[in-house]
Every structure is written in structure tokens, then in C-alpha cells.
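Apart from one protein chain that is not included, each protein chain of the complex appears where it belongs.
The block that comes next holds chain A.
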Amino acid sequence: MLPMFFWAFVVGGLICVFGQLLFDVAKLTPGHTLSLLVVMGAILDGIGLYEPLADFAGAGATVPITNFGNTLVHGALQEAEKHGLVGVLTGMFEVTSSGISAAIVFAFIGALLFKPKG
């Protein structure tokens, strides 16, 4: 259990450092950086590297936004196994739904509860 926390910290931290380098060295905006990280997550899962990383680092791989790309590809491939090519579209949000649903639901609740500052 403890090594898992350690590797989650290290791997998650390193992904954030990579994002910071894209901010500071490549001078990308946060929007560009996050989009790029999501695309990289999708590609990494496509070549089969993201799942071993998630097994190894746990939340260190599932908490950064790269996981969003990973789960999208995952859902698409899972459904494609069952239904062939059309599964790529129907399965896209199969695994990812929790993040998007949570973001929408909690954003609305947040807008009901909190008032904008300044």
C-alpha cells in the first residue's frame, strides 16, 4: 500500500512537471497544454502503455488529465470488441462518463451555491 502512494506521488508529480515545462519552456497556454496532454494519453493507451502505468502508479496515472484520453480510447476499444467498428463511437464515453457527469452536475450545484467573487 505504501509503495503505491509513493509511486502515485512520483508519477503524478512528473506528469505535472511535464505540463509545467510545456507552460514555461514551450510557452503554451494552459488550454493548449491540457489538450496536448489529453491527446498524449489517448495515444499512450492506443499503443498499450497507459494501462501498465496505471497498474504501477495507481492514482498517479488516473488523476492527471492524461487519463481522460486513456479512458476515452479504453471505452471505444471495449465496445469495438463487442460490436465492431461502430463501437468506436458508441463506446467512447462508456468509461469516461463519471468525470464528465461529475463535472456537469457539480458545476451546476456550484453555480447554485456560490456567487462569483470580485
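Note that in this section contacts are C-beta pairs under 8 Å (C-beta built on N, C-alpha and C of every residue); 3 or more make two chains touch, one makes a residue touch a chain; residues count from 1.
By our rule, contacts and distances are computed from a predicted model.
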UniProt protein name of the chain not shown, from "4Fe-4S binding protein", "4Fe-4S dicluster domain-containing protein", "Lipoprotein" or "Stage V sporulation protein AC": "Stage V sporulation protein AC"
Interface with the undisplayed chain - residues on chain A: 1, 4-5, 8-25, 30-31, 33-39, 41-43, 45-46, 54-55, 57-60, 62-69, 71-73, 76-77, 80, 84-85, 87-89, 92, 95, 97-104, 106-111, 113-117
